[in-house]
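Only one protein chain is missing from this complex, and each of the others stays in its spot.
Labels A, B, C and D are assigned to the chains in the order they are written; within every chain, residues are numbered from 1.
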Amino acid sequence: MPNAVLTSPVPLGWYLILSAILFGLGVAGFIFRRNIITVFMSIELMLNAVNLSFVTFSYQFKQVDGHIYSFFVMVVAAAEAAVGLAIILTVFKNRSTLMIDDVNSMKY
Amino acid sequence: MNLWLIPILPLLGFLANGLLGRRVPKAFINTVAIGSVLLSFLWVVKTLLGLGAIETKYIEHYYTWIQSGMLNISVDFAVDRLTAIMLLVVTGVGTLIHIYAVGYMEHEEGYYRFFAFLNLFMFFMLVLVLAQNYLLLFVGWEGVGLCSYLLVGFYIAEQYATTAGNKAMIVNRIGDFGFSLAIFLIVKQFGSLDFTKVFDAAKGMPVEASIGILTIITLLLLVGATGKSAQIPLYVWLPDAMAGPTPVSALIHAATMVTAGVYMIARSATIFTKAPITMDTVAVIGLATAFFAATIGMTQMDLKKVYAYSTVSQLGYMFLGVGVGAFSAGIWHVMTHAFFKGLLFLGAGAVMHGLHGELDIRQMGGLRKYMPITAWTLFCASLAISGVPGTSGYFSKDAILVAAYAHAPWMYWVGVLTAGMTAFYVFRAWFMAFTGEYRGHAHPHESSLVMTGPLIILAILALVGGFAFKVPHYLEGMFTEGPENEVMALVSAAVGLLGIFLAYVFYVAKPGLADSFAKSLGGLYTLVYNKYFVDEAYDAAVVQPLLEGSRTVLWRGMDAGLIDGMVNGAGHRSRGIGAILRRIQSGNIRSYAAWVVLGSVVVLLAIGFAGGLR
Amino acid sequence: MPVNFMPSGTDYLRILPEIIMTVAGALIMLIEGWLRENKKRNLAVLTFIAFAAALVAAVVANASPGLSFSNMLIVDGFATFFRVLVIGVGILSLLSAVQYLKREHAESSEYYALLLFSVTGQCIMATANELIMIFIGLEISSIATYVLAGYLRDDKRNNESALKYFLLGSFATAFLLYGVAWIYGTTGSTNLSVIRIALLTPGSERNVILAGTAAALMFVGFAFKVSAAPFQIWAPDVYQGAPAPVTLFMSVGPKAAAFAVFIRVFTTAFGPITSHWEPFVWSSALLTMIIGNFAALLQTNIKRMLAYSSIANAGYIMVAIAAHNEIGVAAAMFYLAAYAFMNIGAFAVITHFSRQGEKFVNIEDFAGLGWKQPVTAGLFAVFLLSLIGVPLTGGFFGKFYIFKAALDANLVWLAILGLLNSAIAAYYYLRILVVMYMNEAGEATDSVQPIGVGIGATLWVAAVGTLVLGIFPSVVLNFATASSALLK
Amino acid sequence: MTLLDIVIFLPLLAFVVALALPKDNPQLIRIFCLIASLVVFLISLGLIAPVWSATPGKFALENNQVWIQSPAINYHTGLDGISLWLVILTTLLTPLCVLVSWRSIDKHIKQFFAFLLLLEFGLIGVFCALDLFLFIVFWEVTLVPMYFLIGVWGHERRIYSALKFFVYTMAGSMLMLVAIIYLYIQAGTFDYTKILAGLQSGAISLSSVEQFWLFLGFFIAFAIKVPIFPLHTWLPDAHVEAPTAGSVMLASVMLKMGTYGLLRFCVPMFPGAARECANWIVVLAIIGIVYGALVALVQPNMKKLVAYSSVSHLGFVVLGIFSFTQQGFDGAVYQMLAHGISTGALFLLVGFLYDRRHSLEIASYGGVATPAPWLATAFMITMLASVGLPTLSNFIGEYLVMQGSAQVDFRWTVFAALGPILSACYLLWLYQRTFFGKASEDLTHHMPDLNFREYAIMVPLIVLMVWLGSYTQSFLPPISASNAVLLGPFDASREIHAKSPAHKPALAAQGELANAR
Partner (left out) sequence: MTALIFLVFAAIAVICGINLVVQTHPIASALSLIGVMGSLAILYLQLGGEFIAMAQIIVYAGAVMVLFIFVIMLLNAGAETPTFQASSFVKYFGIILLFGFLVLMSFIIQATLPKTEGVTFGAFQGTAADIGRKLFTSYLLPFEVTSILILIALVGAIVLARKEV
């Protein structure tokens, strides 16, 4: 029985669930991590999860469109990374901290 | 016949004096004030002569006042015999009092104002008398109330005077409350306010054995009448109204305005006679007022107060008269009362004038020597009010009492008792003021001819007025003449004489007896002396609760507390909600992210359920 | 596979505004090097010209409506409306920024370039007919705005604003993208028309649920961008922290563009499953109005207060979307236009009034402005009255159309609650009027500078716009109605 | 472009011009505003004749232009007997308000007078608008200038009051907006005449539930404005804090917007719902009458006293309207006018006192009549009018209203009739404490009698009080005619029916009325 499981084709849903799990982990990282950079990385994780979904669906439809979308997402992620890290740098320069909870001068 | 000229002349006098009075000499004011009333009087005479016997009502239509839907109220004046009497009394006595006032008011501030108001009063009083529908009557009714207010509070710098003015107006308003309600019901019932139409319609209605619409209407009219004519329970304003200058008391609060209630009931006789319950009420109220006012009158020390309570008492007689169905007797008494009570007040004014404002009868005495004309004219008036046979009071009062006897004997006996008391206190005042030795500190002197002249004329009228003018006979066409009963009339006259005798004993023959007698009565005397504490009771039971309730419960509690509290509370609550909602905005990025997650979970759940996911 | 490799002339015409702005943006950065320090104003002039050209191009492009670039792009009335709107917003925010940048000693070509790029992104969003285009447009617009929000990089609040905006924005975009993935998985396409057709074809229930999930996820993304509850939380902090002219810009431009795609996606692609998404748009609308208005009651910082106000305004527009009918769409379009004018006007006043280093941005600082600078204050009053929703201003008609749409869709309670909300809102707007006209002038008012050309122009244009929309709304409204009818 | 449009837009034009005048020449501004408002008043007198000669049921001077195509909103204005006098009341009071503010406004003069003109524009518009949308536009336009008048030129607690005034009214008008939109969706038009015709002919059918809610939407907005108990608490605050001109316009005209709305829109459009709710509303009106009077009785502040008296007086108007009788309607409209004049005059007089002594506390006066007899006289006449003395203005209104209500339910009348008693109480007491008594040296010194400007303000008002009270035929016929049309959907059984002998004259009176038209 385990053998059969291992050799048979993998249901598409599994990929999607993996994608959902990774997305969820990204969310978890965002809301539980305190270092801004880690938080940012969590977003990257979420984007990766989305990419997995795209590619999976692409397989389902046997189209390359999904791949192209992932490609665009990567570009966007890269651009975001550049800007995001620049923002983080300025924050650090001004506050000398990377703790996200410290960045809360404006509230209510 | 240009009836409109009758009231308009005094109105013009009012306008002229009111607008120009401050800049013109007194002579001008006098001319205008007296002239306008005199002209009015002459016009009345001319009109009445022109109309002759006035077998039917003479009506003049001027213009539509209010026209709304089917409701049509016009400005119409009418003259019938009842009106004729009233017109003569009002303008006649009015003229005399105007003349008197010239002397009396000579040194007062606001001279022009006084005459302007007096003229205005004449205008409204004449409108009241001439009105051919209830609303126009109401105009006059309220208008005279206004003038009463203005004149009672004539001494505007004095708190007591203005308060008395307010009291007069407000108590009258309470009465008018009833009157106005009656008007609404009349329109509802008859579709019109015109006397002719209303009475024509009412004639066809049956006499109401139990409370019906006519009873309600008449009771409400009665409320109005009690206010204006100072009957129980609304008489309280009249004694206070003596705060005004004495000519005012004479004209408004004795001769004319206060009798408007009687006039109105007599005018509405057609409806009243259909409502026996009301009639009884009128009679009982009149009797009670007469009696209680007389008791109070016996104890008062202020000359004008004595006469004031006597007025209330006499008005009670008139009510008794109309209440027992003797309308013409009531009107007769209105007329004679105008003579003798006007005279009493004018005389009191003359005394006051001579004593530089002193009114306490304990501070008088022996004035006969200093002011003989005043003394003897007042004596005539006192005789008349006491119902000494031959004087005017004898005729009218006895006509009432006789009618009362025919209606219910007990009313007669109470009335007779009251008549005795009346004679007692009137002569008590006279004796205390004019006989004996002078007890005061002023320099008494007789008044000028301007003042004594009217006194003399009125004294003559008071003596012969009843004999000369047989009102019931004149009004026969309108009201059935009362029964005649010589015996009962003589009994009451005898009781009157007894009263005079007692007064003589108490205050001339054996002075000091009165005090000991009063002491022996103790609490009762105090009660009566303080007018049964009615003012105080009203104050405690109505005025103060109303004020305090309005202040603490309605204003501070309801308005500022509850409603505004709720409004402001809503404001505060909004801010409170805002304060809670902005807590969401903790400034913490992770918390914000968590909100985003929360939102997405909720949205997904919603979609899931909406999509039928099980 | 016949491949049309080269785009046609029409294709270019249809993206001419974007091309103009992009080119101009790049050009401006290149030119800066040759300009002397005191000539930097020319950069602004150039940017202005670029915007103006783009505006003309957008109008011209509307003359040849249609799809372009393999259905990636659609030029229709709706798109043109929003293009014109966002370019207009760009112009006004440019005008109001010049003086500010000079004051902050931060005049540079990058600011203008980023502004141009951001507007380009918004134009792309407005014209996109494809989810991936929308995504890219959104990212262009957003990233440029992130940078602008943190433009004064030595300012702590600017940093914080940028960081919050950036992190949360990316976070929400991830959700949006996840939704895109799902709708792709459901229908095999990301083209809005195709999706619509796919959802219209009678299929299994499965599709509907999947599409609904996708819609929900995308809703998260869009609602975040338009700052609708419960995804509005970022807005106050970000608006407060960003430089005033940037706040001016981002409270209107990106929001309008986001609403454009929101409306287009939800009425076109998700039109067939309206009944699924309507309830949560409905509740979100209500929640947004309530949170925005109530939280604004207590604010002391005027920027933050207007941030809450803009949340509340987003709520009104959400009501129009919840009405999911043509009138609703037209109403939302109209309201956005009116909102653009009044909000820009209000923020322009703040830009003018605040001093270097974001000084004097508390409501109390405006004390006595009404008598010190009557014209400025008068115009501010017009904007505030419009925000309150007093007739003869755009705000009133906007609200009126929105709630009319809601009632058309039988959302009676939403309409009533919404309008009562706007009565509450009157309270905090009036507070500014109170301070301006009824309090004694303080330090801030005494030292206020005369109004500059740029801001002056912005204020007048905004005021005229607000009033014209209020008195003669037909022009805009007819266009909006006509274009909303085509939106399928 | 009818004469009416000129009357509507001339104040707006004057507003714009006034704003453009140089602010350092206050005299020029004052004179300009005075002349402008006087011109408007004179032109508005020209409106009387067309309304008088208009056929019943038709609006005079109608102007119907498309304003916005979709949704179809028209600039539709017109006048009938109900609105005619309210318009003239507005145009009359505006110049008087300019006059009374002549010296007492000493800061931001230009803006003050400009706002007065803007207010006039809005108020006239409200009374002329025959398109529901246009109506609400004007309705809210009036809010803004009044808000500023209270907030900028008011007394100590002006800001609170101004805010309260604005937010209160705003909340109400939002509900009305919902109702109007809903009605539009049902009817497809905002046009009042069309909607009314449609509703009456059944072309627009509303379920009774819909009717009820729509009625309520309108009613609450109007009730706040009137104000009907318990929605009245904004009024005393607003009055007390407003400058004299503000109080006058507020009391004399703005409150009438509410009652006018009730009469024009609420009742005729939703007769069923109105009839259903009438009992409740009448109870509120009567509570208002008595309650307002009782609270007025104990006020230590003159303006507050007069403000509460307005609550009381306006209760009569509401009572009249919800009696659904000819007399009730006529009386309501008449009372609006009369109250506008008498209460306006009271506020003006209180303003005169305030100008002299800078206090509104009754306790700081006393004996004013001695140094200022004409002021006292004017106050007396005005007070008497307000008290409802026959031959003065308010009496007619109150009488007709109570007569109308008596046709329906006599109990209403009994309670309502308490109003005049209490009004005598509070006003006489006020008068006594203010004008009677011995004047202190200080007061005498600061209490000159009326000056020419003040005479110019008071004389026309006093003349009007007498005129309105003693010769109603100059005013009532067009009101009656318009009301008769509005009464169409209500049963005639409530009307006065004369007993047989009186029947014919009543018919003759009808003929007379027809002639009057």
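One rule holds in what follows: a contact is a pair of C-beta atoms (placed from the backbone, for glycine too) under 8 Å apart; a residue touches a chain by one contact, two chains touch by 3 or more.
Note that the coordinates shown come from a computational prediction; the quantities given were computed from them, not determined experimentally.
The undisplayed chain touches these shown chains across the complete complex, A, B, C. For chain C, the residues touching the chain absent from view are 3-5, 7, 15, 18, 22, 25-26, 29, 68-70, 72-73, 105-106, 108, 110-111, 113-114, 117, 120-121, 124, 130, 132-133, 136-137, 139-140, 143-144, 146-147, 150-151, 153, 162, 206, 209-210, 213.
Summarising the interface, chain B meets the missing chain with residues 586, 588, 590-591, 594-595, 597-598, 600-601, 604-605, 608, 613. Contacts to the hidden chain, counted on chain A, fall at residues 5-18, 20-29, 31-35, 37-38, 40-42, 44-45, 48, 51-52, 55-56, 58-60, 62, 64-68, 70-72, 74-83, 85-90, 92, 98-99, 101-102, 104.
Definition applied: only the chains that are shown with their structure count from here on.
Chain B and chain D have centres, each the mean of its CA atoms, that are 35 Å apart.
One inter-chain figure worth recording: chain B and chain C are separated by 77 Å, centre to centre, where each centre is the mean of the chain's CA atoms. Averaged C-alpha coordinates put the centre of chain A at 67 Å from the centre of chain D. Within chain B, the positions touching two or more other chains are listed as 582, 585, 587, 589, 593. Contact with two or more other chains is made by no residue of chain D. Those residues of chain B lying in contact with chain C across their complex are 571, 574-575, 577-579, 581-582, 584-585, 587, 589, 592-593, 595-596, 598-600, 602-604, 606-608, 610-613. By the touch rule above, chain C contacts chain B in their complex via residues 163-164, 167-168, 171-172, 175, 205, 208-209, 212-213, 215-217, 219-220, 223-224, 229-231, 233-234, 236-237, 275-277, 279-280, 290-291, 294-299, 424, 427.
The touching residues of chain B, when paired with chain D in their complex, are 18, 22, 63-72, 135, 138-139, 142-143, 146, 149, 153, 156-157, 159, 162-163, 165-166, 169-170, 173-174, 176-177, 180-181, 183-185, 187-192, 194, 197-198, 200-201, 546-547, 549-551, 554-555, 558-559, 563-564, 567.
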